[in-house]
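One chain of protein is taken out of this complex; the other chains stay put.
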Amino acid sequence: MSEYFGNIKTGAVTIATGMGITLKHFFNAVHRKGDAGLDDVDYFRQVDGLCTLQYPHETIPTPANARYRLNNDIDDCIGCGQCVRACPIGCITMETVKVAPDDLGACGKTRDGQQKKFWIPVFDIDVAKCMTCGICTTVCPTECLAHTPVADFSEFDRSNFIYHFGNLTRLEAEAKRRKLADIQAKAKAEKEKKEEEN
Amino acid sequence: MEEVKEVSRLVQESTAAYRIICEQFGEAVSALDSNDTMPFFEVLESGRWVEIALFMRDHAKLKFNYMACMSGVDYPTEGKVGIVCNFQSLALLNHKLSVKVKCDRAGGCIPSVSRVWHTANWHEREAYDLFGMIFTGHPELKRILCPDDWEGYPLRKDYKVQERYHGIKVPY
Amino acid sequence: MQELDTVGQGSVRVTRKSDKLVILEKDLATEQMVLAMGPQHPSTHGVLKLECLTDGEVITEAIPCLGYLHRCFEKCCENVDYPAIVPYTDRLDYLSGMNSEFAYALAVEKLLDLEIPRRVEFIRVIVSELNRIASHLVAIGTYGIDLGAFTPFLFCFRDREIILGLLEWASGARMLYNYIWIGGLAYDVPTDFLKRVREFVAYFRPKAVELQNLLTENEIFVKRTHGIGIMPADVAINYGWSGPMLRGSGVKWDLRRNDPYSVYPEIDFKVAVPDGKHSVIGDCLSRHLVRAVEMEESLKIIEQCIDKIPSPEGFNSRSAIPKRIRPKAGEVYSRAENPRGELGFYLESDGKSTKPVRCKARSSCFVNLSAMKDLSKGQLIPDLVAIIGSIDIVLGEVDR
Partner (left out) sequence: MGNSLNAWSEALIGFNLLGLPLGLIVIAVIPLLFIALYSLTYGVYGERKISAFMQDRLGPMEVGKWGILQTIADILKLIQKEDILPTSADRFLFVIGPGILFVGSFLAYAVLPFSPAFIGASLNVGLYYAIGIVALEVVGILAAGWGSNNKWSLYGAVRSVAQIVSYEIPAAIALLCGAMMAGTLDMQQINVLQSGEYGFAHFYLFQSPIAWLPFLIYFIASLAEVNRAPFDIPEAESELVAGYFTEYSGMKFAVIFLAEYGSMFMVSAIISVVFLGGWNSPLPNLGSFALNTWTNGPVWGAFWMISKGFFFIFVQMWLRWTLPRLRVDQLMYLCWKVLTPFAFISFVLTAIWEIYVP
């Protein structure tokens, strides 16, 4: 019998405690936690009150080192292809054309002064496949491939998720290829000629 | 320094445990591979595996009551598939030992120890699912992760994925 | 008084009245009903399917059907390099990615015999304990939902959100971190990180008390979980249970203590086991209480780690990472204490390739769930929900 009344008593007391807690939160709803980022000094200043944000209008700031959308700065890319090999899921496709010797100037240099030796007609990243592991960015020698803190990049069409970073159009690439082939053929012919002469 | 001592203790304990098993079963088990990372022995007569398992679980100086893991492994060079079991005497003697049991790739059988350790039930189903060895005496040996009508055993080294599954293209 | 008993196959209900049998109901044919619970059911925590054979609301048998989230983790691992497996391990137990990475890194480091800088070890412990708290918050919160209490769930997620923010700050991602690398870390933690973690610990303590008052001590919650799904210790060990599940059955077994790795031997913490006063040992409530106490212990571990961590001067988080990871031929089975139990990795290397020959993840949920058939026998449907909730499964880890 005492257990019976004890149960009723603990039931009533614990239910009242719980209701007290929810009521406290109900009245705390006049405060808002706000969208302070973790790097703000007073991140933990307001601990009570509403903690959600209205997403598109207010956002939690993403830290600068956040790894979300993959971006390639093609001006710095030397076309080494390490990222393609490193990617565990193969979401990067790359095609390169060797730069003809007289085009080296046109192809330019990277930011730290390294001569680029490849045209990159195709540098496609399928960000729908990308799992933002960041392995490609660690192998990149020029640090041109990087994850940006842009987290929200939804699309209506799946094909829009394939980001094209190539620095040549298809026609240009064809021209460069032909040019290279010509030069190579010429060089080969010259070499053969030389050999014949010898 | 401490790391090395720890590892050597592991090997010592495992060796001691192995000796007891070896005394009992002699020819049925291979010599202990006393490496630093995972000391193991192999059950050569796979037909006696359940007997060995029961002995390992119940012997007063072994008490391997806890099967931490059972992994199916493919050995294409030997033409075999097998299981690697990691045992520990949990909360009792705390020593560890690993056991390998192998069988032929084509239609090979390993006796099931799911009645010795309940946990082996699902591990064996998983090994069957992915490697295709038959566990004789298993209460319900059917696929667990793949669908029941899947073809082939995915974790074998020579596995070729099927083209279509119920009209769905498989390699996407 | 009247005495009821049943004759035959439940077809007639009779009562014995002073040596005379009186037929109460004829042709009372009862049939067992097969109830497919899941894969789309609110309380199977993902895509688990339970085939329940029910007699009224009583479950005669519940057979778990898995594989709806099978992503061939092990096959993937055989095709990528050792460091590239790390992001895949995040996706095993997606609620505690750090712990999974930690377990995997430990396994490969054991195979490579690597020496890890102390600061790396401490940071690893801090982030994985933070992740453990986050994971337990999800476990406790969703357990509340399973039992019908919605509010604690959102309180839990509010606090988990802060942890995810902290981990994002450190690693760059919120759930799938790829932070703990083989032999080191992707980056050192940000400058103010440890200070903010300390603030979080101070913030979280009163919130945990509030959660306890709101959910754990609630009489309805206690009544729903007390004495439900009891698992005796020896059966639990035989089933290969680990983590909070095993401790809930009263076995004082914690890999951080009993098979110590990293810097855990230097840290003082308590292995939580139920005392049997508030709950029956081995029931759902014990498992819940173990998780609640473990959060508190994790806070203590974090505090101690912040006190002991070496200074960042001259520290390079990638200094110990080998250029090319190609372990010598051999096998290793290494494990770590995950929020859900023992996460083990069995790795086999042939010594030639940079890819493992075999990489098996021994997932704790998979093993814990295998006892479902025994646990659910003769329980009511609401109790079945309570039991599934107390196992705290993550289907990503069960199906791999």
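Should a chain be cited, it is by its letter among A, B and C, assigned in written order, with residues numbered from 1 in that chain.
Throughout what follows, a residue touches a chain if its C-beta (ideal position, glycine included) is under 8 Å from a C-beta of that chain, and two chains touch if they have at least 3 such contacts.
What you see is a predicted model; the values in this text were computed from it and never measured.
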item: Chain not shown, its touching partners among those shown; value: A, C
item: Residue, one of C:41, C:118, C:318 or C:373, that touches the chain absent here; value: C:41
item: Selected from C:32, C:60, C:151 or C:354 as touching the chain missing from the view; value: C:151
item: Interface with the undisplayed chain - residues on subunit A; value: 4, 8, 15, 18-19, 21-23, 25-26, 28-29, 49-54
item: Absent chain, residues of subunit C that touch it; value: 33, 35, 41-43, 57, 144-151, 154-155, 158, 214-215, 218, 220-221, 223-224, 380-383, 385
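The rule we apply is simple: only the chains that are shown with their structure count from here on.
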item: Number of steps on the shortest touching-chain route linking subunit A and subunit B; value: 2
item: Between subunit B and subunit A, distance of the C-alpha-averaged centres to the nearest whole Å; value: 41
item: Inter-centroid spacing, subunit C versus subunit A (mean Cα positions, whole Å); value: 30
item: Sites on subunit A touched by subunit C in the complex; value: 7, 10-11, 14-15, 17-18, 21-22, 37-39, 43-44, 47, 51, 60, 62-63, 65-67, 86, 88, 131-135, 138, 147
item: Of subunit C, residues touching subunit A in the complex; value: 76, 80, 83-88, 151, 158, 161-162, 165-166, 168-169, 172-173, 176, 178, 186-187, 190, 192, 196, 199-200, 202-203, 210, 213-214, 217-220
item: Complex contact set, residues of subunit C against subunit B; value: 66-67, 70, 72, 74-75, 78, 110-111, 113, 234-235, 237-240, 251-253, 258, 330-335, 342, 344, 346, 348, 358, 360, 362, 366-367, 370-371, 374, 399-400
